[in-house]
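Removed from the display is one protein chain of the complex; every other protein chain stays in position.
Right after this comes chain A.
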Amino acid sequence: MTAAVFFGCAFIAFGPAFSLFIFTIAKDPLRVIILIAGAFFWLVSLLLSSLVWFIATKATNAQDLTLQKNLLIFGSIFSVILQEVFRFAYYRLLRKANEGLAAISEEDGPPLSVREMAYVAGLGFGIMSGAFSMINTLSDSLGPGTVGMFGDSQYYFITSALMTLALTMLHTFWGVVFFEGCERKRWWVIAVVLCVHLMVFSLSLLNPFYVGSILPVYAIMLLMAVWAFFSSGGSLHNITLLWTCRKSNTETSS
């Protein structure tokens, strides 16, 4: 619509990812490398699944709209599955790399724990996924017009940004949970992550019924946040510890 909408949607979609990057990733070059490589893995998974979809559309009648929509859904499901496969592949790669990094590092042991790698890899997936979802829409939001001429909702830009934000955070949490499950050889975790990803995808099909798509996705995001918190070493005890630490700090300082 204008620069205001452009910046607003950009901040909504990429604000948390940006702040995570600045405060937790940017200082450590190894984390940056893992982030970029994670983004690349996501890209490759999307490329391969897009190839499949592209061949399917070219091989069929382009005018049949329901068939094309069904092909798109099929392609997207295939893409979700392939993303999780690539997440697993990245996990294997990082495990192998970790041994090599441990051998050449100056300290004893690996420089990054699997938990940290999980978080960074998830964030890499999330950033690239968010970029792909949002950049196209953002560039059109700079012009003077807004969506709605053909019956679409005029809240298109805001809701796209909110979905992108949710998806970025979801990928981060999935990364953490997934890697932890693989470490502990809990294979059911992988299946659950895949199912939740598919559920989020199918909720996005409900657009433009935004109440039915955005609210459940945010609910899922909160649930995944809690799960990721617990599986990365947090606990209720730590939270109370934090609270009393702060309280005692404020008591001692006042």
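Here is the rule we go by: a residue touches a chain if its C-beta (ideal position, glycine included) is under 8 Å from a C-beta of that chain, and two chains touch if they have at least 3 such contacts; residues count from 1.
Methods note: contacts and distances are computed from a predicted model.
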Missing subunit (named according to UniProt) among the choices "Nicastrin", "GPI mannosyltransferase 1", "Large ribosomal subunit protein uL15m" or "NOC3p-domain-containing protein": "Nicastrin"
Touch residues of chain A, complete complex, unshown partner: 1-2, 4-5, 7-12, 15-16, 18-20, 22-24, 27-28, 30, 40, 43-44, 46-47, 50-51, 53-54, 57-58, 62, 72, 76, 107-109, 111-113, 115-116, 131-137, 140, 143-150, 152, 154-161, 163-165, 201, 204-205, 207, 229, 232-235, 237-239, 241-242, 245
